[in-house]
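Pasting a structure below so you can have a look.
Every protein chain except one is present and positioned as in the full complex.
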Amino acid sequence: MSESCKTELRREKVNRLVNIAPSRLDLETVRQKLASARGKHYWRSLEELAEQPDFQELLHREFPRQASEWTDEVSRRNFLKLMSASLAFAGLTACTRQPTEHIVPYVRQPEETIPGKPLLFASAMPFGGHAFPVLVKSDMGRPIKVEGNPDHPAGNLGTDLFAQASLLDMYDPDRSQAVTVLGDVSTWGKFLESLQGPLVSQKPLKGAGIRFLTERSTSPTLASQMRAVLLAFPEAKWHQYEPVNRDNSRGGAQMAFGEDVAAQHRLENADIIVSLDANFLSSTENPQFLRNAAEFGRRRKADLKEKINRLYVVESTPTITGAKADHRLPLRAFEIEQFARALMAQISGGGGDTRFGNFLSALAKDLTAHRGSSVVIAGETQPPVVHALAHAMNDALGNAGRTVVYTDSVEVSPEGFRGCVDSLQDLNNDIQAGKVDLLMILGGNPVFDAPADLNFNENNQQLMKVPLRVHVGLYQNETSNICQWHVNQAHYLESWSDARTFDGTPTIIQPLIDPLYSGRTMHEVLTAFSNQPGLTSYDLLRAYWQGQHPGDFENFWRKSLHDGFVPGMGLQPRQVTLRSRDFPATSARSAGSGIEIVFRPDENIYDGRFANNGWLQELPKPLTKLTWDNAAVMGLNLAQKLDVVSEDLVEIELRGRKLKLPVWIEAGVPDQSVTVQLGYGRTHAGRVAQGAGVNTYRLRLSDAMQFASGAKLGKVDGHYQLAATHHHHNMEGRALVRAATVKEFEENPRFAHQELEEPSPGETLYFNYDYSKGYQWGMAIDTGSCIGCNTCVVACQAENNIPVVGKFEVTRGREMHWLRVDRYYTGTYENPKTHFQPVPCMQCEQAPCEVVCPVAATVHSTEGLNDMVYNRCVGTRYCSNNCPYKVRRFNFFLYSDYDTPVKKLMNNPDVTVRSRGVMEKCTYCIQRITRARITAEKEFVGAQHAYREIEDGEVKTACQQSCPADAIVFGNINDRNSRVSKLKAQPYNYSLLADLNTRPRTTYLAEVMNTNDELTGPDLMKEVENKVVTQEKEG
Amino acid sequence: MKHPPIWGLLAEFDGPNSLVHASERAHAEGFRKMDAYSPFPIEELSEAIGFHRTRLTLIILIGGLLGLLTGVAMQYWISAIDYPLNVGGRPYAAWVAFVIPCFELTILFASFSAVVGMLALNGLPLPYHPVFNVPEFSRVSRDGFFLAIEASDPRFDTAETRKFLQGLRAVGVWEVPH
Amino acid sequence: MAQIFHRSANSLARFSILAVVFILVAIGGALSELQRSSYVTRQNEVRVQTPPFSHQHHVGGLGIDCRYCHTSVEVTNFAGIPPTKTCMNCHSQIWTNAPMLEPVRASFREGKSLRWQRVHDLPDFVYFDHGIHVAKGVGCNSCHGDVDNMPLMTQSKSLLMEWCLDCHRAPDKYVRPHQVVPERSGMLEAQKDLPPEHRDEGTIERQQAEYALFNARDQVFNVRYQPPSAFNPITVKFERWKGHEGETSTFTDQASLGRALIHEYNIRGPKEITSCNTCHR
Partner (left out) sequence: MVPQGPTETLRETAMQADDPVLAPGHNFVTITEKVIAIPLRRGTPLWWIGVFAIAFGIMNVMLLVIAYLFIKGVGIWGVNIPVGWGFAIVNFVWWIGIGHAGTLISAILLLLKQSWRNSINRFAEAMTIFAVMCAALFPVLHTGRPWLAAYWLFPIPLTMGVWPQFRSPLIWDVFAISTYFTVSVLFWFMGLIPDLASMRDNARTTLVQRIYGMLAMGWRGSARHWKRYETAYLVLAGLSTPLVLSVHTVVSFDFAASLLPGWHTTIFPPYFVAGAIYSGFAMVLVLAIPLRALYGVEDMITMRHLDNAAKVMFATGLIVAYGYFMEFYMAHYSGNPWEIFMMTNRSNPSVGPYAPAYWALIATNIAIPQLLWLRRVRRTPWMLFLVSCVILVGMWLERFVIVITSLHRDFLPSSWGFYIPTRYDWAVFIGTLGLFTSFFFLFLRLMPMIPAFEVKTLLPEAKVHK
């Protein structure tokens, strides 16, 4: 039985965590020992090394077994299961006999580490060059959770989903784990040697043959390093390329003001927000996302403390920003420029433009009525001119300085401002001209994501002729595949570095753990060019900042590290002057003709860099609810024209380039337009990314990076199954989400309660339990503030050790997310109003699931929690059947990964890792509640040492803490003054399926919209009819 | 008392009627330690040999009540006393729910006591019995109708009783050894 | 055909029925015993440790406080296993070249951790927090037994769930005060009653000194703590019991002391602390 105990239910307990600690030392020794070996010998020497037990752990971590969560052959652990089963049949009762475990304490315990007491470190995630401030929770030297850093002046509350998921990236066993040359394992030392030759020969040439290709960056240290390098090699060139970038807005600023400035929006001051294809509520487009979400969310609360803002969205594809719009106008991307011009005209007194119905006029009127309290935001998908127009409009409306301020650009540019595509083109030209001898690709994956017409890949003869090609990156990818040398980069959670948030505040990035795979930072790579070998990035960082702060450096340094930012260095708003008000039209090639293809970074895996991240791959996309794939997202009319339904295959032909994609029909997509997400179809990536989606970069051309007209689509034979978690568009006439306009709300504040017969409080056949004493936990979710960004879902997954099940299992309806964000549509199918509704466990006071459990594995706690005892669960699944909210999840197979040691390090030690055959569900993060209670009960306050109660806000659930829009509030509903009980007292607070009298502890705050009377807003009462039912057809 | 040389006498009759008839006569004669054997149940037969009522029903009743009691006690103790848990807001002692196991246990215990009681009172299993010594007795499960009078009966006398039985138009009479 | 079975078959049949019944009952009993047996619970099982650390010597003999080594016992869920450094604090001065301690020195020299066999090991799905138990007045040896008499550490309690429940259902049976008000013990009283010539003032002073020292300790960590009795009355000064702040009272039985401490420590009711989420997450 002991075996079964091992596998039955396992948690990384403190003692087991401790015995990882020394293996860091082993890593060092290994590095030294391996420094001599190379190629085949490397492996043999590994064998020789594997004597001390800790090394086994290490060995696994370095070369993990093939053990993806959803592998389908009977593996070792399953045989253990069988053994345990047969033993059990032999009549042995409960598996109480514990296997012998070992405790491996420190030799010298570090000062601050106390086993079982996690520490928080302030750091930042560099993303698209910009910093996203974070606090990282570290348990026994192991980062186990990423949270937002609310103290940061950038003004964010939570995080975004990428920050949450970056944790999994760090522990990813598929990350590149060694320096390689031509695929053979080599060493850092050998790499540096190999650079010496070229550098010596380049010295006299002033480095004319050296080219650096990096991603966008805001790191002051890196900038100064590059400056130094370019000083040493004046002829060398530094190029930057990112497939998804901020070039259009920068270009727009150039066009409008003639200088490289960045616009910062102040949504808290905006009563009217106009988005011209701007997805400003998503981190995939806007580095100001966290602040936008916070301020937007605050202005959408129905308590009316602040006036609810009004959001107009004109967009070329459905986004979560469009989902929150009060008035939304779907236009094809190229039409939006015309719309912008027309709007500009109307604002500046013109008129009579009827192309866009009364939408335009009403909007113009509304804007002019809100001078100084409105803001127009242009999206990255739109060409610079639209941004310029937006600036012009803000200027005309006197918004500048109020709702939008201008600062210098945060991004570090090599020489002046050059767009990514141009920069890459320059590089390519030099390569074609054979000018390049040493190509340093620092990060990124241009071979995969460069514009197709640049042909920046192995087929590029000249590129392959470049004598020395070096790639530095987290993964062995398409790019490293065409380089001789690959240097494995250290993850940001493993490295010393710095970066700046959108507002310019520098943030020190500090490591939470020694590089698992001895990765290197960009800073260390660059030391090879400035003759300062052997300097660690820590030294470089300190050196740079010492230069900035000659004064009391140590204190400055300690404070910056502790707070997670360098105070007082944010960029100051500056005056800019508009150069003109009418701008040359962009030559949108063959605009309008044929079907338009819109390229968008994927909501989950961005430009492809997160393709190997299981959490993100399995995350249902906010609107399509697709997982594990991208698709040709189109509206119903186009689909009918093409005679396709979802999951049929179409071939897209764009200027002679062909690509087959599965169709997904979606509400609100403009007619004659198809949206494709970027980043899928990786060919050289980890096990997770393999076979996920189609590479749409193959259609993306340097002169049509955002959208392209004139595409032809044709149905082709075949069916491709997509894994969607939510097939339904409507609510079948059930009042699940409730929304009203401000007027309706003011007329009837209790509008959320009308539709259904609610049982009177305390209505029951039996007696009522007394929940009036002690803590009684409850949650209120504000559907008005919720922007459906999915961050909470990933946060929950990270906090609660929720496994990834893989595409096949998702198609079978077995995804494990404890928290899901439901999406419903009202209005018309062509242009619906989208409603988001996060659904965790409702913690019903009269829980239907509990009554039917035969073994009392789920029962009620005295604090009103619906406890789930995994080790008691036998797996009848009756509770799930009887749960009207279907929030329970079942381990149909052994989904949790017991085999990959490195994955164990990532697990939250406070949460049981569930085994096969066990039901699981949201627990309101009981581990956090318990920790808070224990802390409170050990502390005494006042002279008489009265006992301290848990304060309001002391316990935050993972979803609540991560929410960038503050849409989730959790707390003690017995405390009249707690935020949650105040919210629950609101008239627009309602419980889901109240008529079942389950008495949910989780309730919802209805959404209140601020529609314009002159426009017919979405009909909130009318539901779209359910259109796409492909899977249901198969049923 | 002294051990009789034989177990008793076994007489066969040609059918239910004559067997019942004979049994009644023998009982009237005053024979008590006797028994009748038939291939299928014959109500009148047990009456004829003066066997009127059995205590079996009482045993079953007791068994049933015991089952009921077990059900009530067990469920109440477990759910309300030993580990009271708030299950979906239902009472600790949820009588409505407890009815069913109580009912089932009642039936179970009663049925057991019925079968076990029947066997016990019949003194079964009893693979060896003197009457089996008579070869013809093997027909008892087919078409044989027998009457046996035991030697231990005070009014028994091998010769007399044999004559008496033959007087009842027995098809055959055999001495049954121990 | 005559008889198929021999006479003996009758008694045989009856016996076999009894036998079956008996065997079934026996198996049931055996299993019930097995699941609680020390084989399954590994109770009192001596684990070989290198070096063979003796609590008897260090705690019983030298009277070192638990917290000297188990530093985090009051702070976190994990009591803490001392780093080699802690051992070397003393053993760099004394027994500096005792062969038994070579592993310790080796560990310190080479920076290689010692490997201890875990003795008290709860199932991985059970979440136990030392800190809160200590804070609420659960004594070390209430769960770990008389460690001061253990040459090698053994698990002295079953650690089965029913064992945990026993205390969680009635904590007042076990809780003890952190601080007791020093007072003279019953034995000293006896000395007092003796006529002066038989009295041994030396003993009294020595004993008084001992008791003073003894009582000054935090009783939760006092391995020699005895529950109150007529001969061993215990006086406690309440600080946090609402309405009794600052009161002092003497107890001669655990029951009443326990009830008082429940208030003093604000220990939640049995229903609360037998809720599943107390130990399972």
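For this structure, a couple of remarks:
Letters A, B and C name the chains as they come in the text, with residue numbers starting at 1 for each one.
We adopt the following convention: a contact is a pair of C-beta atoms (placed from the backbone, for glycine too) under 8 Å apart; a residue touches a chain by one contact, two chains touch by 3 or more.
None of these values were measured; they are calculated from a predicted model.
For the chain that does not appear, the touching partners among the shown chains are A, B, C.
When the missing chain is restored to the complex, the residue among A:121, A:417 or A:878 that touches it is A:878.
Within the set C:36, C:85 or C:120, the residue that contacts the chain not displayed is C:36.
Where chain A meets the missing chain, the touching residues are 74, 78-79, 81-82, 84-85, 88-89, 93-94, 96, 726-728, 730-734, 736, 809, 812-814, 820, 822-824, 837, 839, 848, 851-856, 859, 872, 874-878, 880-882, 884-886, 888-894, 916-917, 992-993, 996, 1031-1035.
The set of chain B residues touching the chain not shown comprises 15-17, 20, 23, 35-46, 48-49, 51, 54, 56-57, 60, 74-75, 78-79, 82-83, 85, 87-88, 90, 94, 97-98, 100-101, 103-105, 107-108, 110-112, 114-115, 117-119, 121-122, 124-129, 131-132, 137-143. The chain not displayed touches chain C at residues 1, 4-5, 10, 13, 32, 35-36, 158, 160-162, 165.
Going forward, only the chains that are shown with their structure count from here on.
Centroids of chain A and chain C (each the mean of its C-alpha atoms) stand 49 Å apart.
Rounded to whole angstrom, the centroid-to-centroid distance between chain B and chain C, based on C-alpha atoms, equals 61 Å. Chain A and chain B have centres, each the mean of its CA atoms, that are 80 Å apart. Shown for chain A are the residues in touch with two or more other chains, namely 859, 861-862. Looking at chain C, residues 271 sit in touch with two or more other chains.
Residues 85-91, 94 of chain B touch chain A in their complex. Residues 83-84, 125-128, 132-135, 138 of chain B touch chain C in their complex.
Contact residues on chain C toward chain B in their complex (touch as defined above): 1-10, 13-14, 17, 165, 271, 274.
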